[in-house]
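A single protein chain has been omitted from the complex, and every remaining protein chain is retained in its original position.
So that you can tell them apart, the chains are marked A and B in the order they are listed, and the count of residues begins at 1 in each.
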Amino acid sequence: MTHLWTRNGWWVRRLAVLPLHLLIFALVVFFLVKLIPGDPVAVLSGGQPMTPEQYEATRASLGLADPIWVQLTTFLGDAVRLDFGNSIISGIGVMDEMSTRLPETVELAVMAMTISALLALALGFLVVLRPRNAVSRVIASYARAAGAVPDFCLGVAGVFVFYSVLHWAPAPIGRYATSLNAPPRTTGFPFLDALLSSDTVLMSSMIQHLWLPIGVLVVAYAPMLLKLFIRSLDQAKNAQATRFRIASGASRPMVLLSVGRRALPSTIAMFGTIFGFMVGGAVVVEQLFAIPGMGEYAVQAVTRADFVALRGFLLVVGAVSLIVFFLVDVVTMSLDPRRRPGVATAGG
Amino acid sequence: MSALRSPGGTGRWRRSRAALALAAVTAFAVACSSSANNPGTAAGGDGASMTIVTPDTGITWTLDDGFGGFEPGKNVQATLLRKPFVDSPQGRGVQQQDVYNYGPYLASSYEVSPDGLTYTFHLSNAISASGNEITSDDVLWSYERKFGTPGSLAAGIMAPSLTDPAQQIKKIDDKTFTITIPQAGLGTTFLALLSDLCGQIYDSTELKKHVTPDDPYAVKWSAQNPNYGFGPYEVTDYKPGQSVTMTARDDFVLGPPKVKTINIRIVPDPGTRANAVKNGDADLAENVTPADSATLSQDPNLIAPQVSNPNTYIMMPLVTNKAPFDNTLVRQAMAYATPYQQIIDNVYRGLAQRKGPGFLLDDAPGYSNAGFPDYTYDPAKAKALLAQAGFPNGVGFTLAVSAAEPDVREAAIQIQTQAKAAGFDITIDEMPASEFAQQRTNHTSQAFILRDYAITLTPPYELLVYTAPNGANNFADWYYKPFQDALAYGNTLPDALSDQAGQAWNSAEKMYLDEAPIVFIGQVQPNVLVSSRITGYAWTSDNWIDYFNFGTVSP
Partner (left out) sequence: MALALDTPDRDTRRRRTRRPGIASVTLVPAAILVLLAVLGPVLVPFSPIDVVDRPDLPPGGAHWFGTDSAGMDVFSRTIAATRNNLLIGLITTVLATSLGILIGLVVGMNESRRGPVGTLARGVSRALDLVQAVPAIIIGLVLIAFFGASIPSLTVALTVCLLPNQARLVRAEVLRVRGEAYLDAARVSGDSELVLIAKHVLPNSSWPALENASLVFGSAIVLTAGLGFLGVGLHPPTPEWGSMIAIGAPGAASGRWWSALFPAVALALTVFAVSGVGRRLFGDD
């Protein structure tokens, strides 16, 4: 029993305090949103005249007339019950919007990041194992270009070339053709739902619509992973542990596996960062391809001083990010047990 | 099948072979019992359909809970009166509203008492989307809701014509009611208001089913359930931030709409919207940049509508409550330092016009815009005025601009460059739309630049809309007693569109322009792009498109 605890305690403890971190995050969110400039009543009035009484009544109806600690406790109480209120502009429940937009965004991020990660893995090994190969050199300089070309440049260029000129892609409007019905909602992830209902028409329409945006994301973000991965593979390859394995006659796949295992952690940390970013901030691709998602929601909320929507958005994105970071730590530390906090304590 | 798909959709399948091949691979990989998607409910029934691409305007289904994107909502609602459409001088099926005529709609007719104070309305037999026929109770209850909900705009918009509906509106019988207004001279504006947003009447029978103690007028319910109106369409599918599908109501009071299905798609990128119409993937794009409009209007398959008197103005309020614009001479200097024609040419590519320095539409009966100051770009004169005001070495100020409007930012840059010659050193402060709204309401910045319009187009309304004392909409925070007196005098005259009233509006507006709290730069044409397959695009004073007027050109 104690053995089990010492081996697993490090992640169980992290998991146990996750709700506490979320609560702290909710506090931060409350005050952060208060600091964002903009008066929701001014937006609501649309510039139409309002008497001072009307103004006060509107403020009160938004709960803004209450003392700040009442607002805070109401917000925290509601948040605990997963009630994020209604958008002050559209009147639609923030939770309702989140529950459709989050899976849609996450699905897109998972698709793009899975391809990026596989690409980074394969290309990384190629570059490190065959450094003199011409293809490897091209790939290595592509990796070095990480961050050089912003995703919105790639997106605009992609739309221009593949839609306006070549007509290989359909109009960059949504996930599937306007005329088609949405899949029956089972999981909330559109492609998965289409797959589950075996709706091949819808699926092929989705593939036609999504290959370009996903391609843009992959081309923009894969080099960020690749760059780090090549570097850490290189380092792991030359480390003592590798020499030891080669010297002790381990098979080539075993050596590669060991190298990969030791090289992955920093790339995984980067993966977590990019994934978290895509969930909350892939606004550009969402806007360019009219795929409504989380980022677009946040931009609209900021533009309209919709503090209720913004708080809900931040809480959801924060929760997802914290979970992703937690998973990243768990995966990193499982791949390379030296990185676990507990080990060092035990070792002195 | 093809009739159900959006126009242009059929061609796309052929074009994107690469993607199809990819799709085929997946389809094969799935290899389950392949059931086809069955488009039908989402795309609506038979008949003509059209696709509109629009930015996310914050679609709002209820007027009474704050301002938002009202266009789809407007088309499920109907107003008591309506302003008829006439052909635009541009031709090609483009129409415009005759804003000085108030014809029957939900009210089939009305009479005015001899003193001009009491209007008696007779209701039509319109049926709502929920199936109830309109009655006077709907009217009374609708106005009770409009004036009783916090955050509702009606009270601010309808003053001074209608301030207390409980006292002013009286039910005679199920189909007849009267409204009494305080001054006969307000009558024209009052009728115009009943033809605009605030004239919408709701199905109270339906709404009352959803009333709760917290929500006595079912405002919260109606924010998410749009089909409580008497308008030409009903909403059959709504995905917030994504799409709206609207289906024609064949029992609509003015007859069945010609376009049976309207697909509204939210497309945030302006370039994509313009391209979608150009490539036949959509029939109408809203909020297109002037550069795209000007380029694409050369295409014979596309129309960039132009009307004789668009009511959208680009304007620059100079806030009078602080230096340097607390000085009238500095404001006048700015009016001479603004490059009007350059903004019309460079920013709006000719899709704007300047018919004089004022804000009142020059076609109002009885009104004339003669005798106003001739504000043109004249840096020497501006410099002289600045020197006279005590700024011989020029003066600097901050010009606030909303990040949501790229054309306005470009206009600000034109002004910044050209006003240097007159001695103005302008800092352009770009900010999020929400902060801009706050600063505008609180008159924080030294100057603003924005595009805006008055929905109700009668001279007294236009004169008051940006000058109401202490109002949030008084952009320049300007109060000038002689002007208010002149406006009040005009309102005492019995008919706002008479020659006598026209002279009163002219002299009031002259003071408005001499004092120059707002530099009116020009009238901007509608920023939409329409496929020539569609007829009946009509400019309306609220700049929300009336879908009922649409038709298709038969091939």
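We adopt the following convention: a contact is a pair of C-beta atoms (placed from the backbone, for glycine too) under 8 Å apart; a residue touches a chain by one contact, two chains touch by 3 or more.
In this text, all values refer to a predicted model and were calculated from it rather than measured experimentally.
Peer 1: In the complete assembly, which of B:97, B:289 or B:312 touches the absent chain?
Peer 2: Considering the complete complex, B:289 is the one touching the chain left out.
Peer 1: Among A:146, A:192, A:250 or A:330, single out the residue that touches the unshown chain.
Peer 2: A:146
Peer 1: Have a look at B:93, B:432, B:471 or B:502 and name the one touching the chain we're not showing.
Peer 2: B:432
Peer 1: Of the residues B:266, B:412 or B:496, which one touches the chain left out of the display?
Peer 2: B:412
Peer 1: List the subunit B residues touching the unshown chain?
Peer 2: With respect to the unshown chain, the touching residues of subunit B are 269-272, 274-275, 289, 291-292, 295-296, 342, 345-347, 401-404, 406, 409-410, 412-414, 416-418, 420, 427-433, 435-436.
Peer 1: To test your reading of the contact rule: which positions on subunit A touch the chain that is missing from view?
Peer 2: These residues touch the chain not displayed: 17, 21, 24-25, 28-29, 32, 35-37, 144-153, 156-157, 159-160, 164, 224, 227-228, 231-232, 235, 238-240, 265-266, 269-270, 272-273, 276-277, 280-281, 283-284, 295, 298-299, 302-303, 310, 314, 317-318, 321-322, 325, 332-333, 336, 338-345, 347.
Keep this in mind: only the chains that are shown with their structure count from here on.
Peer 1: Once you find the CA centre of subunit A and the CA centre of subunit B, what distance in Å lies between them?
Peer 2: 38
Peer 1: With touch defined as at the start, can you tell me which subunit A residues reach subunit B in the complex?
Peer 2: Residues of subunit A touching subunit B: 37-51, 54, 57-58, 60-61, 86, 88-92, 97, 100-101, 156, 159, 163-164, 167-174, 177-182, 195, 197-205, 207-208, 211, 286-290, 292, 296-297, 300, 302-305.
Peer 1: Quick check on the complex: what are the subunit B residues that touch subunit A?
Peer 2: The touching residues are 4-6, 9, 12, 15-20, 22-24, 26-27, 30, 32-43, 51, 53, 56, 58-62, 65-68, 150-151, 153, 155-157, 159, 220, 223-224, 239-243, 263, 265-269, 271-272, 275-276, 279, 281-282, 404, 431-435, 437-438, 440-442, 452, 468, 471-473.
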